[in-house]
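With one protein chain held back, the other chains of the complex are shown just where they sit.
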């Protein structure tokens, strides 16, 4: 399941529906990314720009790769775009597998690829205006550990 | 949060409440263990025996270790005992962290320690009767990778 | 003091606990296990591979050489299979 959306979603309800959709899984892992405002550097919102057609294609490709590589029973990705306030859920990855290691590895792999290979761009809204979030070299390194 | 209980719980609702309880987290990981019945070796139920007083102490100790080691904002463990049917949630681990790596590592660490160090014993109920689940050497190996 | 047995150890002994009064030369949890085994063939047999068991003292897992003095409850724990 791949969903790219401007609308809020309920991560707990998504996880429950995902879990209930398969009977053979013994392990589920979810990752949820949350808009964060640090006291020492507060933001009022996170604005996510997206290229939706490309996002759906790339997320589907990443998902298929993870399914095969880790033998997952299922994998799901939900990613929002638009303006989100602190505490809101940005995105979610879910994996179902027979055992825990595949579920953990699959979710971590999806996150590492998604961070650097899915066409979303974050902008932070602060009292001083908007600023683009810079890509992190550590995200490239995290992705490359799977190669 | 540590909870050892004979009652069913709603993993999605628990995850949402956990996420909402902290404002500084950017990343949440959940692991859910589910009763599994394989077509080639079906079970009718999983019966978990528990030493509750020890379980609460050991889970609290494992949780504290993970909080410090991975700089978690919070960690939660819910573990059921009693008789569970296929598809039911056995247990859940949740971690909240500033960033994804700590959230993933913390959850994987909790699971690896919990598998071998929390006083629960599984029995499978099959058409042929009850059988104890054997401890896996691979679980000891998974735990030892953190040392 | 009380000794608790769990899972297949409990099943093999046909009881979940014993109330015992070990003699004064039983100083550690390891001594307690040795003394209990000497009193009970079923337990002795079930614990033929003692290295797989963990022990707890008053609901804390502790090393086998932990002193017994003052303990109210000791448990003998087969390999755990939670999670």
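Each chain gets a letter, A, B and C, in the order it is written, and its residues are counted from 1.
The rule is short, and it goes like this: a residue touches a chain if its C-beta (ideal position, glycine included) is under 8 Å from a C-beta of that chain, and two chains touch if they have at least 3 such contacts.
These numbers were taken from a predicted model, which means no experiment stands behind them.
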Please provide the labels of all shown chains that the missing chain touches. A
Given A:45, A:66 or A:91, the one touching the chain that is not displayed: A:91
Of the residues A:12, A:33 or A:76, I need the one that contacts the missing chain. A:33
Among A:28, A:43 or A:114, contact with the omitted chain is made only by A:114
Quick one: say which of A:23, A:85 or A:133 touches the chain that got left out. A:133
Which subunit A residues touch the hidden chain? 33, 48-49, 51, 53-55, 57-58, 79, 90-91, 111, 114-123, 132-135
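Heads up, the rule we're going with is that only the chains that are shown with their structure count from here on.
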Taking each chain's mean CA coordinate, subunit A and subunit C are separated, in whole Å, by 48
How many angstrom between the C-alpha centroids of subunit C and subunit B? 26
Could you tell me which residues belong to subunit A and also touch two or more other chains? 100
Mark out which residues of subunit C touch at least two other chains, giving numbers and ranges. 83
